[in-house]
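Every protein chain but one is kept in place in this view of the complex.
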Amino acid sequence: MSAALSMQDAPPILEVEALTMRFGGLVAVDAVSFTARRGDITALIGPNGAGKTTVFNCITGFYRPSDGALRLHAADGVAELHRLKDHRIARAGVARTFQNIRLFPGMTALENLLVAQTVPLQAKTGFGIVALLGLGAYRKAEAAAVARAVAWLRATNLLDRADDPAGALPYGAQRRLEIARAMCTAPSLLCLDEPAAGLNPRESDELARLLRAIRDGTAAEGEPAVSVLLIEHDMGIVMTISDHVVVLDHGRKIAEGPPAVVRNDRTVIAAYLGEGDDD
Amino acid sequence: MSAFSQGGAGGRITAALRDATIAAAVAFGLFVVMVGLRTDVSPTGALVLRERWTEVAMLCALVFAGRLVVTLWGLRPQSLGQSPERAAAMARAGKLFAPLLLAAALVLPFVPGIGRYELDLGILVLTYVMLGWGLNIVVGLAGLLDLGYVAFYAVGAYSYALLAQYFGLSFWICLPLAGILAAFWGILLGFPVLRLRGDYLAIVTLAFGEIIRIVLLNWVSLTGGPNGMSGIPRPTFFGLPFNMSGEPGTFAGFFGIEPDPVHRVVFLYYLILGLALLTNWVTIRIRRQPIGRAWEALREDEIACRALGINVRNTKLTAFALGAMFGGFAGAFFATRQGFISPESFTFIESAIILAIVVLGGMGSQVGVAVAAIVMIGGFELFRDLEEWRMLVFGAAMVVIMVLRPRGLVGSRTPTIALGEKRAIGAGHVSEGRG
Partner (left out) sequence: MAYALQQLINGISLGMIYGLIAVGYTMVYGIIGMINFAHGDIFMVGAFVALIAMVMLVSGGIMDGPAAILLVLAISMAFTALYGWTVERVAYRPLRGSFRLAPLISAIGMSIVLQNFVQVSQGARPKPIEPQVIGGIELMREGEFVVQLSYMQMLIIGTTLAALVVFTWLVTKTPLGRAMRACEQDRKMANLLGIDTDRTISLTFVIGAALAAVAATLYLLRYGVADFFMGFIVGVKAFTAAVLGGIGSLPGAVLGGLLIGLIETFWSAYFSVQYKDVAAFSILALTLIFLPTGLLGRQDVEKV
């Protein structure tokens, strides 16, 4: 599914319904609803403190929402994310990256990508005994895992750094490796928390290309298309790659639509320029 | 590092002298009361003071000289660990060193001049090597700080003693049972506490270790309390007992050799060597498995693990249980070797020693842990003539070694898998874990 085919009536991948998050007396997110569609790159934008990261942390299970529902329409059925624990959410098909990169710095790039495949690999280990003895079935599974890792290292242009510790990679490479690691969990939805932060213009362009390729399923050999949800400050990248933009301000949704529409929305401009009912 | 810069040499010496004088003054403050005035209980029961000013003066002089040497010859701590090149060199040396060490361990009983005393020491060292490797799974790989590891050692020892005493089970049946029971306790204790982090986990595990010891101490009807349990059956050579009669049913009789008490010691030596190597083998294999990689990932970043769908609690529990299991094996071995156990063998200091071996060895490094056990336990034995001084030296050594080498002997990490050649990862990148 390419961007051109993405229309309002494409099936949803993620439904956010009246999501509310309260911290003590503070309402960080107030009844936000939106839908991310299959085959889209959906961007969540808004000024600082708008509640983007909170929404994001609810979707990825790091916070449990105070109210509302989150439904992931994965290939194998609908998962009610608001009822799941964080590692269950990841297993249901939501992969994420972090604003302050969280790799396993002392492990190699390749090892990082194999850790991402722990859950399916574990199932093949036969309570550890088969793998402990190094028997065939597990070896085959591990070879497949390595092959997938290599495919994503190639896709993120990191193949020559495969055996270097993740902590020794340059910043931009670490960002790409984190995306590769998220993709190795074979997600239905890839959630990115400010993926372009700290990248130079050339790296930002590469990132945009990579994200489009992930959406279209052309990033790595044998890998399916994956829908993307991202938070981003860099308006340039948001406007060029997003299919759909959701704008938050003060914990509420103030606008939603294709980039061209949102860009000219008066409430959005007001929110970004700090006008209106400011405190 | 002994070369002075020409111009500043004089100034440096003056500064060093001043520094050493301050150190001596501090030492005087520390020792004037605690060493200078010794309290003795007189025959009447009252306390009397004995003055020892010469000792105080000697100690101050010693501190002065020591401080001077340290400042002038610059024994500075390596705070950031090794460079990758050095780590790689160490790893290469380690590759050669490990087989040599293993070969030495294998032939030790047959080396001329190795008598009973040396074998006993070897058994002791190997017990700590095994405990170190077992704890290394928990601390070194999974990054969980466990200060109560001795509890599982105690569970193993008492499991064997109790099973043998009440049910008459043999060592070879009890050994796996002791391991399983210890693992069970590991899960039981680990379940509520493994979400705690860092020092909190350390202190709770310490508390659990102490609780188990106090229960063993006070449950007199079951464990004999402070008197311990004696008459624990000694191990048999797969059913053939070691004794001096030389009858057909005994080890010596079956093989038609002269009965000799050393047979049992040699057998115990190989038994603990085998158990230690089993621990090592399992650790090395499991590191390359998904679960082993998940442990290390957990040590590196727990939150990232959760985002990858890894069940953090279960992953921690497996590490805790596996570590406990090996502690239990070692405990059962300890019980059969001693023939007598009491709660006194399972104090906090044992946990501290085992943890020190792991940290000193360089967390996660199998060879490093083995060397650390040899150095610490062997060194401790070398100082046996110092009697009550040797614990003092031991504690001081712990401090000094940590200050000089905070990352331990082998701070680097070998990747579990590589597309090309496996290169050691310098200590600067490897996390120590926060759990």
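Each chain gets a letter, A and B, in the order it is written, and its residues are counted from 1.
The rule is simple: a residue touches a chain if its C-beta (ideal position, glycine included) is under 8 Å from a C-beta of that chain, and two chains touch if they have at least 3 such contacts.
Here the structure is a predicted model, which is why all the values come from computation and not from measurement.
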Option touching the unshown chain, where B:Leu355, B:Val369, B:Val410 or B:Ala424 are the choices: B:Leu355
Option from B:Met363, B:Ile377, B:Leu409 or B:Ala424 whose C-beta touches the chain left out: B:Met363
Listed residues B:Val215, B:Ile257 or B:Leu382, member touching the removed chain: B:Val215
Touch residues of chain B, complete complex, unshown partner: 26, 29-30, 33-35, 37-41, 45-49, 77, 79, 81, 139, 145, 192-193, 196, 198-200, 202-204, 206-208, 210-211, 214-215, 217-218, 303, 348-349, 352, 355-356, 359-360, 363, 388-389, 391-392, 394-399, 402-403, 406-407, 432, 434
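FYI, only the chains that are shown with their structure count from here on.
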Rounded Å distance, chain A centre to chain B centre (Cα mean): 44
Chain B-touching residues of chain A, taken from the complex the two chains share: 60-62, 86-88, 90-91, 95-96, 98, 102-108, 110-111, 114-119, 121-122, 125, 128, 131-132, 134, 146, 150, 162-163, 165-168, 181-182, 185
Contact set on chain B toward chain A in their complex: 282, 285-286, 289-291, 293-294, 296-297, 300-301, 303-312, 413, 415-423, 425-426, 428-431
